[in-house]
Structure formats: C-alpha cells, structure tokens
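Omission of a single protein chain aside, the complex is shown with its protein chains in their original locations.
By written order: A, B and C. Residues from 1 in each chain.
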C-alpha cells in the first residue's frame, strides 16, 4: 500500500512540530513508494531553494530505500558511487531524506526535509518518519 | 505579501471539502506570488499524472495573473498565444488554475487543481481561492 | 501490488505474438502503477523513435488510468484538455497505451506500444494487457 494522505499529513505535522521546537523553517515533502509526490509543506520563511531539495531528498530516499546521507558517503570523489547525482533527473545525497517503513518492514514512501543544517534536516525528517513507523529498514526492503 | 502557509492550508482544506462534495479525487497545489510551490496535497486515488498538472496550473495562473482557461482561449491554433505552453518549462492552459487575490486586490499566489473534468477542476479551485478572497482580479493585479 | 516481472514478461510475450501475427515491428514498454519502467522490448527493425513513444504511452496510461487514445480525443485544439501533452515531461495521447487492471479492478501498471499504425499499436497493446486481465476499468480505478 502506498502511503495514504492521512499518514502523509501526520508525518508532516510531526515534522513541523520538530522544526518549530528547534527553531527552523523547513520545506517538507512526502512521496509514495513510486517516488510520486503525495504532499508538500513549505513553512513561512523557508528558503525557496529548499523546495526542490526537499522533493529530491524524498525521491532519492525511496529510489534506493535508504537515508540520503548513506548514499552521499558513497558518492564522494574516489568513492564507488561518485557522480550518482546525475541520475534520475538529479539526486540529493546529503542527509534529510528518509524512507518511511511500516510495521511490516515495507517501504510505503519517503520524507524529504530541507531548510537548515543537514543535522537539523535529518532530525526533522526523523520525527516525520517515526510518526508512521521507522526508517530503519531491512537490508533490502520490500516496496509496496 | 506572499501567501502564508496558514492561508495555503485553509485554501487546500476548502478545496478538499468541495472535491469530496462532488465525489472527485484531486491533486491540489498552492504557489506563492513568485510561482514557487507552497503546499501540495494529493487525495488518495487521485491520478498520478495530475500531480504535475496541478502544480503547472498554479504556476501558470500566477505567471500571468489570470485563470489558466483564459490563456487557453488565446493559445489555440491561429490565436495570438499559440504555443505558449512551450515556455516556462511547460504551462497548462486549460481550466483549473486560478490566481488568489486578497481583499486589497493584490495577487498573493495561485491554486491549481487537477483530477477530474475541467469543470470540476475549476469548481474545486474556485472553492480554494474563495476561502482566501477571490480570483477575480483587476486587469493587471499588483503582485506581492 | 505493482505488476511483477513475471507478469510483465507474459504481457510482452503476448504483445510480440500479436505483433508478429499482423506483421509489424514494435517497441513494447511495461510500467508499474507508479509509472516506473518495469520491462521493455524492442523488436528487430522497430523504429528507434518508437522507444520513447512506447515508454511515454505506458506512462500516460497509468498517469490517468485510461487508454491514451481517450486522452487524445480531449486534447485536440478547442477541446477541454488541449495542451495536456506538455505535462509530466511529455505525454503521448494517441492510441497504443493501456492500463493493466487485475481481476480485482486494481490498476497494477500499464503497457505502451509503438511501431506501426495507431490501430496496430492499439491491437498489440490490447493483446498484452489481456494476457494479465483487462484494460476496461471502472471510472476511477484503485491504484496499487
């Protein structure tokens, strides 16, 4: 089952709560397991440049079933996946994108957050994903 | 003043209410007066192809400060704006996109709706825009 | 459930059988319900230009849950969806793309065929879709 809009809204709500708690202004995107946009929310005063980054982080996370930051470790110069960002019309491979995995270990979508430091982006994405389950997934998650 | 997220959420809420009333499944996009995405909501079972159309309708409406359908009348073969859809990385020029104009006659953003007939798309967009003001704007509205 | 590769292969096999029967050279694409490519087959001597058309037809069919030719009727000059082809990075709206609907009425993907007349393209796509179920779907099919 792809993520429902009810669940997408819940994830965004929790992400916003966290974003406010740490005093940041975020763009938050939710995609389904086909990497198609389900919901998007830009807080007032969030960077306009973060719109596309948040969406690309969510897509990247669902594209490969892993946190975006994990891909970024492998895409540095000299590393195995150097240049992977050129695929899929542009990936974002630094932290802030996380798969959303339900209680059965199935990846139902992903969340992407952009608007502050990558640590803050990751923290807000985590809050959103955990509202629905987890982003800690098996080595190769099933996709709905 | 660009549209606030509070107002964007209110417009989406009213649009959803109307969409349900007429038994449709819609994608609803809100952009600010810079044509940058502010909020997006895809109802469960809405067409995946409507994601991009809803966003492009909202952008098109704010790009030219008029309902998308008005542009479509001018972009037919033999008409003055024939082919305008090729600009701005793709316009959608049939009904379903409307500027959002506040009580001072200032265009603060736009709403784009896709998922049903163009009549239904227009009706849902109207409900969203009217939650914040109107889409009936002066010949050339002020932009925030 | 997205279309499986076993089923995608079966649809392609039936499409090829039909293509040979009517003495044509086809490109055949299968996408899942997220519009992501699952399988592709270009018969020897098929047009190179048909590669992208077959893929876009499959995507278009799943984007809107209907045969591509139905959209094309509505996208003619003066019709309600004129210019819709500018969305989603390019649609193909003439016949040859069909949703694939399982026995529960759920759209699990789509098939796109290009390489001959639109009548032949449609006939081959029909053979492929019917290998798995049907493309005659409810007014608004559920998506996996």
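Everything that follows uses one rule, which is that contacts are C-beta pairs under 8 Å (C-beta built on N, C-alpha and C of every residue); 3 or more make two chains touch, one makes a residue touch a chain.
Keep in mind it's a predicted model, so treat the numbers as computed, not measured.
Mind giving the shown chains that are in contact with the missing chain?
Contacts of the omitted chain with visible chains: A, C.
Among A:5, A:28, A:46 or A:62, which one is in touch with the chain left out?
A:62
Which residues does chain A use to touch the chain missing from this display?
Those residues of chain A that touch the unshown chain are 34-35, 60, 62-65, 77-78, 80-84, 86-89, 91, 140, 142-143.
What chain C residues would touch the chain not displayed?
Residues touching the hidden chain, for chain C, are 4-6, 34, 36-44, 48, 51.
As a convention for this text, only the chains that are shown with their structure count from here on.
Give, as an integer number of Å, the spacing between the C-alpha centres of chain B and chain A.
Roughly 26 Å separates the two chain centres.
Averaging only over C-alpha atoms, locate the centres of chain A and chain C and give their separation in whole Å.
Taking the average C-alpha coordinate of chain A and of chain C, the gap between them is 31 Å.
At which residue positions does chain C touch at least two other chains?
If we look for residues of chain C contacting two or more partner chains, we find 33-35, 143.
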